[in-house]
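With one protein chain withheld, the remaining protein chains of the complex are depicted in position.
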Amino acid sequence: MLLEARDIEKSYVGSRVLKSVSVALKPGSITALIGPNGAGKTTLFDIISGFVQADSGMVRYSGEEITRKPAFLRARRGIVKTFQIPHEFGGLSVLDNLLVASSDQIGERFPVGLWSRRAAREQERVNTETAYGILEFLGLLASREVKAETLSAGEKKLLELARALMLAPRLLMLDEPLAGVPVSVGEQILEHLVDIGAQGKTLLIVEHNLEAVMRVADWVYVLVDGELLASGRPSDVQCNERVQAAYLGKA
Amino acid sequence: MTYVYTVIAFGLIYTMLALGLNLQMGFTGIINFGYVAFVAIGAYTSALLTVDLHWPLLAGWAAGAALAALASYPLGLLTIRLGGDYFAVVTLGFSELALLVVLNERQLTHGAIGITGIHRPFAALGPHLSAPLALLTIAALTAFTAYLIWQIGHSPLGRLLRAIQANESAAQALGKNTVGYKVLVLVVGSAIAGLAGALYAHWVQYISPDQFSPDVTFNTFIALILGGVGSLLGPVIGAFVLIFFLQGSIVLQDYVHIFSANQQSALRFMIIGLALVLLIVFRPEGIMGRMKSRRSRRSADVS
Partner (left out) sequence: MIAELAQHIVDGVVLGAILALPALGLALVWRIAGFPHLAHGSLMTIAAYAAWLAAGVWHLPLPLAVLFGLAISAATGVGMHLGVYRYLAGRPMLNLFIASIGVELFLRYGVIFSFGSDFQTFPLPAERGVRLGLVVVRPLDLVLLGVAFGALLGVWWMFRGTQIGRRMRAVSDNPFLARLSGISPARIHLAMWILVSVLAGAAGILLGARNVISPTLGWDVLLLAFAAAIFGGISNPFGAAVGAFLMGLVSQLGIMWIPTSYEEGIAFFLIMIVLLVRPRGLFGEAVRA
């Protein structure tokens, strides 16, 4: 297992948001996490990526326990997540949003970066090429010079994804990547996600668009009211009566 | 002539202060309400080392900047991760404490009496030459600081700092050690404040605790905001506008007698306070700054 979260518990004042939830992701798999609003999906994401500390339980990644590791170190190890509500760097251009994301930049070191300018520029050129490729693919290339804050909600979601791709993550966690994105672009994103999966990367996706998720996922977890209601292959989960009663029926 | 020199020297020193604050607040979004503490550490370190221990001037300045940086390091390490609001309160407390130390540790700091006989650069050349040469030295160091800040602003580092300010969680999600960078920025900004403090001490040649009240912090804030937070030329313009206003109103005091002297100086600070409020409400991007969007903090909070 690339990632394992075991017996995760989390409460906010007065309410138990996650009740002993366990999930495991096979390397190279595409796993979907579905469930109604407020089920605790984003909270579970935050616990796996290190933005929220679980009250109890543990997270293990590629054989190492990371339960208490800070978020940025997890990202450096290859666990990269996107935010459900886009967290763009508003005042920066779209291209700069992507360039910030590149890892290990010489120009970010102090004070070395101030005088190793040639090496920094060369690295910047390579990163810019990568960024162009990603922007092109997501249809954002034309807006590369505009400030991120002027993008539409859907474009911001794409930017969120683009930035994550810059890091070439091993485990890519996407929180509702299709929400607010035009249907045609959504289709393309799905295809691309399948591509990414085919490259041996591991994906964890929270998504409301069930039909879409069922199409790409190898494995599905259903979270309702902080509890894992079911898990299994998409076709099995779809047939599960409890899932239909608790979630699909409502949707 | 000496008066003109002093106005320019103060303008340059406030420029330097605004540059350091710009790195912290303008680029990175760190709110340091105890800025004056680092100015005071620089001023006192250099003054004491050169006057009481006869260190050479340059060594005194370097020590002033280094000690200011050193003092900010543990403070940042311990508290900067708590969030901007807590950090602001902590730094405000730190500057009060620094002032108390200066006032009370008379053995070391000469207490309320202050330190006299601080040398100007080139003092050996006599007053006619030393003033313009000292001014040139201050100008050169200010220019170097501006160059440094400009370099940072145009490097990937500056881009990252602005990203951290725009959305710290997002930067963390991309593997950036945001706490480390904020501490770094705090330390570098404090070194600049310390150097500016040292230059100030050696220009006025006499320092005492009342020159390092929180008003210095607030003045620096207004210089920076006047000029435009986050912009590169802004601090220079803001600092000189501020100094012309402060010095100009002192000159005016000799000719206009509607209010008592006490009232006039109070009025000066009332105007500064009012200007801060009006600027932040109507032109948060500063006189010189470009229009920045009033991005909603709410949308970033709900996640």
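Going by the order they are written in, the chains are A and B; count residues from 1 in each one.
As a convention for this text, a residue touches a chain if its C-beta (ideal position, glycine included) is under 8 Å from a C-beta of that chain, and two chains touch if they have at least 3 such contacts.
Small disclaimer: the values here were computed from a predicted structure and weren't measured.
Of the listed positions B:I8, B:L70, B:L246 or B:A275, the one in contact with the omitted chain in the full complex is B:A275.
Across the entire complex, the residue among B:L103, B:L148 or B:V204 in touch with the chain not shown is B:L103. Interface with the hidden chain, as seen from chain B, comprises residues 25, 29, 31, 33, 78-79, 81-86, 88-90, 92-94, 96-97, 100-101, 103-104, 218, 221, 225, 259, 262-263, 266-270, 272-277, 280-281, 284, 294-298, 301-302.
As a convention for this text, only the chains that are shown with their structure count from here on.
Those residues of chain A that touch chain B in the complex are listed here as 42, 49, 51, 70-73, 75-76, 80-85, 87-92, 96-97, 99-101, 103, 105-110, 113-114, 120, 124, 147, 149-150, 163-164, 166-167. Put simply, chain B touches chain A in their complex at residues 148, 151-152, 155-157, 159-160, 162-163, 166-167, 169-178, 184, 188, 292-293, 295, 299-300, 302-303.
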